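All protein chains but one are shown at their positions in the complex.
All chains are identified by letter, namely A, B and C, in their written order; residue positions are counted from 1 within each chain.
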Amino acid sequence: MTAASRLADLGEQVILLEREEQVGGHLRNWDRLFPNRRPGYEVLNYLTEELGSKVDIRCLQTVTTIFSGERDFQLQLASGKSLRCDALLLATGFDLFDARRKEEYGYAIYDNVITSAELEELFRSGAPITTRQGKVPKRVGFVHCVGSRDEKAGNLYCSKVCCVTGVKQAIEIKELFPEAEVFGFYMDLRMFDRHFEEMYYEAQQKWDINFLRGRVSECAENQDQSIVLKIEDTLTSRPLKMTVDLLVLLVGFVPSPETLRLAAMLDLPVGEDRFLEPADEHTKSTLTVKPGVFLAGAVKGPFSISNAIADAGTAALQIHAYLKTL
Amino acid sequence: MIIEGKKRLWQEYQKEIADDRYFYVRSCVRQNFFPASEKVFLRILKEELGKDVYENAAHTTCSGIGYHSDVVPFETAMTVIARQFSLMTESGYEHFVTSCITSFGLYSEVLETWKHFPDVLQKVRGYLKEATGRTFELPKNVAHASDVIFRFRNEIASRGTHRLVNHLTGKPLRVVEHIGCHYSKMFPSKGVGGAEYPYVLVGMIEDWGGEVIDYPERRHCCGFGFRQYIVRANRGYSIANSKKKFESMKPYQPDFILTNCPGCPMFFDRWQYALSEMEGVTYGQNGEGIPVLTYEELSGLILGYDPWDLGLQVHQVPVEPLLDKLGIPYDPETKFAGKDGQDLGRPDAPTHMKFF
Amino acid sequence: MKEFGYTVHKERLIDYDRNDKRVLNHLKKHEPSVLTCIACGSCTATCSAGQLVDFNIRLVQTLLRRGEIEPLKKEVRKCMLCGKCILICPRGVNMRNLILAIQTAIDKLQ
Partner (left out) sequence: MISFNLFVLPFSFGLIYLLYMIIRWWTKWIRALPPEDRARFRKGIFSRQFFSGLKEVFLESLVHRKMFRRNALLGFMHMSFALGWFLLILAGNIESRIYSTSHVNPPYYPIFLKFFIHDRTVLWFEINTVPGFFRFLMDFLLLFILSGLILAMIKRGRSRWFGMTRTTHSQLTDRVALVCLWLIFPVRLLAESFTDGYYGAGGGFATQHLGNLFAVLFRESSQHIAYALWWLYSLALGIFFVTLPFSRYWHIPTEVLLIFFRRFGIPPKRIASSFSQVEIGACSRCGVCIDVCQLGSAARIHDIQAVYFLRSVRDEQVSRDITLRCLVCGRCQETCPVGINIDLIRLIERYNFSGSHASDFTYLPEPAPRKAQVAYFAGCMTHLTPSIIRAMKGILQEAGIDYHFLDEEGSVCCGRPMMLSGKHEQAGELIRFNRELILQSGADTLVTSCPICFRVFREEYNLPVRILHHTQYLLELIKSGKVPLQTVFRKVAYHDPCDLGRGSNEYRAPRELLAKVAELVEVPEEKEDALCCGGSLGIYTISSRKRDLITSDALDKLTSSGPEVLVTACPLCKKTFSRLAGIEVLDVAEMVYGAIPE
């Protein structure tokens, strides 16, 4: 969205193809954003207003084929329509890791194991947060790095934003249930950006949230449908067993099949981590090896919202510069 | 518990099980632990299902116990297994069925190794040739005996005289299923239902009318863990593991435990006795233990075989309460009578556990 | 009780559900700085006593959080209260009162 409006501002004619019925991507499902816990819709509204009617937005569109011409591209759409363009920007984002693939956590099998996305949806809808049996959770656990930094899940990379999301959601749970015990089970806490570490400090100091270092190895369901989890308490180097009423899995980023399909059509290089490779990691991070094709945001790997917006701006400028050369 | 979730997983972990012409290899220890089980397996396949099962008198241990106790090197184990395959090849069979879970695990391990490192396979062929002058083909299909029973569970049910239902209350029996660690923990794809929620025994229980208990320590090892058991001083570890499981399953009030491994039923059965003697605890209802069955013994009961022919009298946790629930008739008099009627002698009654 | 020549081994596992959190709760009230520990271990690295014995003042905080009272009791006895750790701690945890308050709390319980 940002890239589109920037380009429009620069006087370019932009067509924004969206697969969903609305633009905004994952941001639409997010209640509040880290680190300041401001409502997600604020940002979304800003972006939408900024976009206004500057660009031609076409929702529910799927690109079936792309013909790469000398200096332009022909897009064949599922709708039957086709359209020509001088430059392509892939901003098709990411998918969330399918938590069912971590079978040992029992997601979609045990009643009270949910994902961070589901919890966020609960926050957003304002629906009461209870166990599936309808009782107020007395102890809530957050499992970090679900589907990230995990050879068994086939993802060696770090999804970057789950740590801070975990801390944010933990605080939000405490805001709702001050009496509840909240645990974060982590391998490392990567508070990589500004105000993140302070938020982590607040979580400990103000909200009394416990962070326990170790990766949850397996979960099981008790008779009362609470979850008993096993973990090594690496700080005492002893195995630890704990019952939680609600277990939240902080699911990471995975490349979306759609992105990979488009990449294949444009034969763009794909990295070991199955995210798209820019022309140069440092100096040409929004360009690709293919002239006229550009990348922005989470097609290149895990991105925070602020970083994605910044990246989109850069991409817009790169595209503008490129179009001048035509 | 969201059952759909499990079903979806079970769909993912389907495995091919040959339907006839089996080359059967036995377990080292089961005939001492639960003497009738392997015999019953053969009887069911041959007499009930009319399958072709071949046993070769020359087959040996797979050396798994030695391998897992760190006394047999992997090369040796592979060569021994190569010999088993050569016996199969000679006898003109391609479907390999093992009675032992550890063997099954080891066979899978060896075959995977050979698949990924063909040079190792060549080496082993060389060893075998050198040592015995034998050659061999790889089996087309390797299954554990419980896989085979699983495959024919409906046939068994249809021929059966009993179902896993309490004939007094009409309620389904509540069953704890325990899978031997070496069945699918090493190679989830080689086990029916995978490693986390194996289906092989669940399938039998459900299709025979029972209800499966999923308790927190379900995944935990029975406590055999070769090294732990074989060294006497280490048996404290072994029994502690079993105890952990008993304590975890007790609140669910299971009617019996079903297993598919040589070691597990042995330890569930004997350790319940040992614990009752050491700590005075029992885990079943009103002072009884929780009966432990092998899948063959259970199949036998379903098919209405005489409990004593199934060797249930050698269980240390008495099975009578279970037989009563199943409504299976038995003669207490003949419990300790041998095949030809001679007296096998009665064991001392346990101090705390109810004995019949 | 029969003797079989072996005993049932004790669990090494920390059973968090069963452990005693009363000392922890007392500390949360009387020395809240304990909440902010990030287990970096700088306290242990500089500890005077730690140079001589396997005393781990970082572990004191961890055992406290896990409700492992027995080992905790043993551990706190080794502290010399010299206060080097306080000068090092990046999160301003007040270790010396932590030690004393733990002892007070344990006394209260017994």
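In this text, a contact is a pair of C-beta atoms (placed from the backbone, for glycine too) under 8 Å apart; a residue touches a chain by one contact, two chains touch by 3 or more.
What you see is a predicted model, and the numbers here were worked out from it, not measured in a lab.
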item: Among the chains presented, those that the missing one touches; value: C
item: Residues belonging to chain C that touch the chain removed from view; value: 30-31, 33, 46, 48-49, 51-53, 55, 73-74, 76-84, 87-88, 92, 94, 96-97, 100, 103-104, 106-107
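The rule is short, and it goes like this: only the chains that are shown with their structure count from here on.
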item: Arrangement of touching chains [line / ring / star / complete / other]; value: complete
item: Longest centre-to-centre distance from chain C, chain (CA-based); value: B
item: Inter-chain centre distance, chain A versus chain B - centres from mean C-alpha coordinates, in Å; value: 45
item: CA centroid of chain A to CA centroid of chain C, Å; value: 38
item: List of chain B residues in touch with chain C within their complex; value: 232-237, 239-240, 243-244, 274-275, 277-280, 351
item: Residue numbers on chain C that touch chain A, as the complex places them; value: 12-17, 28, 32, 35-39, 58-59, 62-63, 65-66, 68, 91
item: Chain A-touching residues of chain B, taken from the complex the two chains share; value: 1-2, 4-6, 8-9, 194-197, 214-219, 251-252
